[in-house]
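Right, I'll just put the structure down here and ask away after.
Omission of a single protein chain aside, the complex is shown with its protein chains in their original locations.
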Amino acid sequence: MSRVPEFAARHRPGDRVRVRAAAPPGHVRTPWYVRGKSGTVERLCGTFGNPEELAYNRSGEPRQPLYRVRFRQRELWPDYRGRDHDTVEVEIYQHWLEPVSTAEREA
Amino acid sequence: MSDEERGRLHHDMGGLPAGPVERAEHDYAPWEKRVDALMTLLSRHGLLRVDELRRNIEGLGARAYDRMSYYERWMAAVSAILIERGVISIDDLGRKMAEIEAARRQEPAA
Partner (left out) sequence: MTPDDHGHAHPHAPIDDDAGGYYAVMQQAVQELLIAKGIVTADEVRRAVEAMDERTPALDARVVARAWRDDAFKARLLADGTAACRELGIEMGPTRLIAVENTPEVHNLVVCTLCSCYPRMLLGLPPDWYKSRPYRSRAVREPRAVLREFGTEMPDHVAVKVHDSTADMRYLVLPRRPEGTEDLDEAALAALVTRDCMIGVTLPSSA
C-alpha cells in the first residue's frame, strides 16, 4: 500500500524559524503581517495538502508539514501598545519557514 | 512603496487599521443558508474544494470584495468553480437565471 507522499518535518517545537519574505500572487495562506518575521515553533500540527495547489484542484502533494508558530507581538508591530508577553500564534506551512541560525538568534 | 505595490492582496488584512467592530448581527436569509449547504454538499461530493473557492474570492478584486456580502462572495465563487470544472456551463446558468428572474417578476411579492 503506497503512502501519500509528504515532505519530512524539518522543525521541532522550540525551534526559532523565520517566515520567508516572498510575495507571490495566488492563493497563499501565509499572512502578510508575519512575512519576514521570526517566531518559535509551538507544535507540528501534522502534514496537509498544500493549499496553493489545492486551490487549482491539484493534489497538493507531496503534503507539507504544518506548524503553529508563536510570534511576540512586540516583534510584529513596532508600535504595539499591549504587553510584552502578548503573542500571536499562526499556522504556517513548512515551505514558508526557514531556520534561524544560531548566529542570527544570538544577535 | 505601499504594501499593495509590493504584492499584498486585498483579503490579507491582518494588522491593517480599521474602525470599531460592529457587533450587530443579522439572521441568515434562507438563500444564504442554501449557499452554505451547497458548499458543504459539493465539497463532500468532491466537486469543489474550499481552497478553490477561497482562491476565487481572493481574486474578485478589492471593490467587489468590499461591496459584496459574505454569501454573495461565496455564491459567486461556487458558480465560478463549477463553471471552471465544467460541472455547469455559463450558458445553462445564464438561461436558468433569466427564467427565474422572469418568474420572479410575474409572481406577486410574498
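Order of writing sets the chain letters: A and B. Residues in each chain are counted from 1.
Note that in this section a residue touches a chain if its C-beta (ideal position, glycine included) is under 8 Å from a C-beta of that chain, and two chains touch if they have at least 3 such contacts.
On a predicted model such as this, the values are computed, not experimentally measured, just so you know.
When the full complex is taken into account, the listed residue touching the unshown chain is A:L66, out of A:V17, A:V41, A:L66 or A:L97. Residues 29-31, 33, 45-46, 48, 51, 66, 68, 76-77, 80-83, 85-93 are the ones on subunit A that touch the missing chain. For subunit B, the residues touching the chain absent from view are 11-26, 28-38, 40-42, 45, 47, 54, 57, 66, 68, 70-72, 75-76, 78-79, 82, 87-89, 91-93, 95-97, 99-101, 103-104, 107, 110.
In this text, only the chains that are shown with their structure count from here on.
Centroids built from CA atoms put subunit B at 28 Å from subunit A. Of all residues in subunit B, only 3, 6-9, 12, 14-15, 48-49, 51-52, 54-55, 58, 85 touch subunit A in the complex they form. By the touch criterion given at the top, residues 23-28, 31-33, 51, 54-57, 76-77 of subunit A touch subunit B in their complex.
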